[in-house]
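Of the protein chains in this complex, all but one are displayed in their positions.
Letters A and B mark the chains as written, and numbering starts fresh at 1 in each.
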Amino acid sequence: MELSDLIIKLVLVVVIFAISLVVAMYSTYAERKIAAFFQDRVGPNRAGPFGMLQPMADGVKMFMKEEIIPTKASSFLFVVGPSLAIMTACIGSAVIPWGPRMQVGDRIIDLQVTDINVGILYIFGVVSLGVYGVMIGGWASNNKYSLLGAIRAASQNISYEISMGLSIIALIMITQTLSLREIAAEQHGFWANGWFTWNFFKQPLGFLIFMVCAFAETNRTPFDLPECETELVGGYHTEYSSMKLGFYLFAEYINMFVSSAVMATLYFGGYNYPGMDWVAAHVGPTIAPIIGVLVMFAKIFAFIFFFMWIRWTIPRFRYDQLMHLGWKTLIPLAIANIVITGVVVKLIQHFA
Amino acid sequence: MEPLSNKRKVIEAKPLNFWEKAYIPAIAQGLSITLKHFFKKDVTIRYPEQEREFSENFRGLHSLKRDEQGRERCTACGLCALSCPAEAITMTAGERQKGEENLYREEKYAAVYEINMLRCIFCGLCEEACPKEAIYLDGPIVPSDYLRKDFIYGKDKLVEPPLNP
Partner (left out) sequence: MNTFYFIAFLSIFFSLLVIFAKNPVHSVLYLIITFFTFTIHYVILNAQFLAIVNFIVYMGAILVLFLFVMMMLNLNKESEPNKSNLIKIVGVIGGGCLMVTLVAAVKGLAKSQPVVLQNPDLGSVQNLGKVLFGEFLLPFEVSSILLLSAMVGAVLLATKDPKQPKTV
């Protein structure tokens, strides 16, 4: 690899990192604003025009608060917990293709940090690692509520990972690859060979299962039982204050961003949009990928909006309902989805 | 038990049908309801910049009135203090001196007139008791403050500004 390639990659990493942090930051603002709109209110409007500087104010507040480490807590693990949470949240975006290959002069730039051939599984692994941040933090707090929150998080994540994996298997049977770049490239355009190219139209049930599991994995309502304040005070972050609490909250929003990106890539065509060939022919190979990136981000923001929309619509599950949904509904559905997909794929191969 | 009124409604617990069990239609319905609210006009009044219209008989901060020539109407008769159920009003009477006819309408006037806003219940009885139409509760909401002593409003805050200063 040449030095210039290395520099490009480095810039890409920094840019993606910055974007995911900024998006997470403004997700907190968007969450409050959208919550307000859903409840016929105004939302934050004091800091800056329309309250646009509210995230900065929140950040400053978080930093200025007193750091408290409980005396009986295991102080090293108490710090490791939030750090692990935010780290696993940040590294998930490494394999997501943000746009098609961009041509600048003679150079072709991949708008993706790395294209490993097990991309989906990498994201899956990172997500499964994310629960450690919650568990370690909850246990290290030496508080019964925190521990209960941590244990809930663990069992919830494991239960929903299974159906998530099964729903992905049905997708992989169609795409025949695990690389996210190839999956995105396969969904080129919008319509080809008499059917939509986007995987959502080939795997609607799989998408539904995947989305429900993504909600559960990111601990968003209606699956936010680990931090269920009516039962567990604050859940796993009861004992946390200051920026360590901020890391946990931030990790949740970054997770939301990454899972929105994954959903957009896997099921909604990623950077592809109807009429992209026509656009590419007219604006050239440098500008067209940028439009693709914008389309990708539009999809991501739509998903983030959907996350928030669901949050202010559906009440939280009871714990047994959560487990029933995960084990007795989603897993059988996902397995049925695999079988149906296999049969249909075979039939299409046979007759076409 | 015999129903006391005919308003009782017997609800049967019917088993859910397939679509109800799938929850998806119900969730979609809920989402549409919240989305409707998303586009509704908000009901918030942005308070310090924008104030709610008070009703006509709203009773707020007291004001001591002046007559057409800008003289204080209050004659310190004490009827307001007497009628006050919360005992919020205190006053000291003073005699009008020569040359003060343009300041006070009657020969006697309130040298000190204080209302303790922490005691006041804004019932409006002082308004009704006043024979001189000198006190009215027609001001805004009493603003908040940090110290108890700042809630004792004297004449400086209560008397209407002069007509032509």
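As a working rule, a residue touches a chain if its C-beta (ideal position, glycine included) is under 8 Å from a C-beta of that chain, and two chains touch if they have at least 3 such contacts.
Just so it is clear, the structure is predicted and the values come from calculations on it, not from any experiment.
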The chain left out of view makes contact with A
Just to verify: which one of A:118, A:174 or A:280 makes contact with the chain not shown? A:118
Which of these, A:31, A:58, A:161 or A:239, touches the one chain of the complex that we don't see? A:161
Among A:135, A:263, A:276 or A:322, which one touches the chain that has been omitted from the display? A:135
Residue ranges of chain A at the interface with the undisplayed chain: 77, 116-118, 121-122, 124-125, 127-129, 131-132, 135-136, 139, 147, 150-151, 154-155, 157-158, 161, 165, 178
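Everything below uses one rule, namely that only the chains that are shown with their structure count from here on.
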Rounded Å distance between chain A and chain B, as computed from the means of their C-alpha atoms: 51
Chain B partner, complex, touching residues on chain A are 34, 36-42, 45, 309-310, 312-314
Touching chain A in the complex: which residues of chain B? 27, 30-31, 33-35, 37-38, 40-44, 46
